[in-house]
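A single protein chain has been omitted; all remaining protein chains appear in their positions.
== subunit A ==
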Amino acid sequence: MLKYIAKRILLTIPVLIGVSVLTFSLIHLIPGDPAKSMLGTKATETQLKLLREELGLNDPYIVQYGNFVGKIIQGDLGESIQSNESIAYELLQKLPATIELTIFAMILAMAVGITAGVIAAVKQYSWFDNISMTGALFGVSMPIFWLGLMMILLFSVQLQLLPPSGRLSSSIELETITNFYLLDSILTWNWAAFKDAFFHLLMPGIALGTIPMAIIARMTRSSMLEVMRQDYIRTADAKGLKKRIIIFRHALKNAFLPVLTVIGLQFGFLLGGAVLTESIFSWPGVGRYVYLSVLGRDYPVVQSTILVIAIIFVFVNLITDLLYKYFDPRIRYK
């Protein structure tokens, strides 16, 4: 087990190097002069010179890359052109909002997706199977930005049930400790804030969770169907075990592995999808930060944020693989 973990961790190193090279190269893909592109046409020659100097654009590529990696290892992600603040600081401020939204969306997607997938497989070809799989097809085909807008139209504009944007109503006060609002409201026993934060999370969470939910439901169903056909399930059935025990202890446990892979991969989707969702619901997270930086041509922010998200994703995949090993000890790494 330890050997496997060590090997798997070592394998992430070349990927991380590749990721850093690719994000580093991004800025050099900008057609023409990156400095001019960032400061706009009104920039004076001195300003351009200063920025080029600041970003090290005059150095040879290899020196630039060395500086880029060196700084990242020290936790220095550079400064935002728009706000002049440290990018690492701004990211840390915004990460909890995105992580809270992503985890909420994932819990939602897993709860609904796995439940629907299991029921659909156990009752194959029933009305539930048909409806849930049609729903899953709609889910994977859904433009989530449109779903988000339609939800705002229905639940905020028409029914006025849910808030259309933000993380917390302005009338609610919350003492922030971790910056995860749900957690903070529990820690401070502030139920009004918990309710408000939860209501704010609902629509963005559903919008973001829709596609993973549909994919998880489909995967769970097909994986369960495969397992349910195995001899050991028939044996369990023949020896008189309760159906519930067969499904949860024998079938789902074995059907869970492919689902786990999908869940790991969907985390990446969620981190990417957050850009769309956060921009629709004005969610003050990393996704919106990327979006606003792209619009403002704040390339250092775009570069650093994408690097950080890719690194998070590489680690999520690492954890998925290690969990995989935990669930199925037969797996060996070649």
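Definition applied: contacts are C-beta pairs under 8 Å (C-beta built on N, C-alpha and C of every residue); 3 or more make two chains touch, one makes a residue touch a chain; residues count from 1.
Keep this in mind: contacts and distances are computed from a predicted model.
Trainee: The chain that is not shown, which UniProt protein name from "Ferritin-like domain-containing protein", "Peptide ABC transporter substrate-binding protein", "Tetratricopeptide repeat protein" or "4-amino-4-deoxy-L-arabinose transferase" does it carry?
Mentor: "Peptide ABC transporter substrate-binding protein"
Trainee: Looking at A:S222, A:T261 or A:T320, which residue reaches the missing chain?
Mentor: The missing chain is touched by A:S222.
Trainee: Specify the residue from the set A:Y65, A:Y291 or A:Y324 that touches the hidden chain.
Mentor: A:Y291
Trainee: Among A:T41, A:Q74, A:S141 or A:S170, which residue is in touch with the absent chain?
Mentor: A:S141
Trainee: Pick out which of A:P31, A:P60, A:G75 or A:P329 touches the chain that's been left out of the picture.
Mentor: A:P31
Trainee: Touching the hidden chain in the full complex, which residues of subunit A are there? Just list them.
Mentor: Residues touching the hidden chain, for subunit A, are 14-15, 18-19, 21-23, 26-27, 29-31, 137-138, 140-147, 149-150, 152-153, 157, 218, 222, 268-273, 275-276, 279, 290-291, 294-295, 297, 299, 302-303, 306, 309-310, 313-314, 317.
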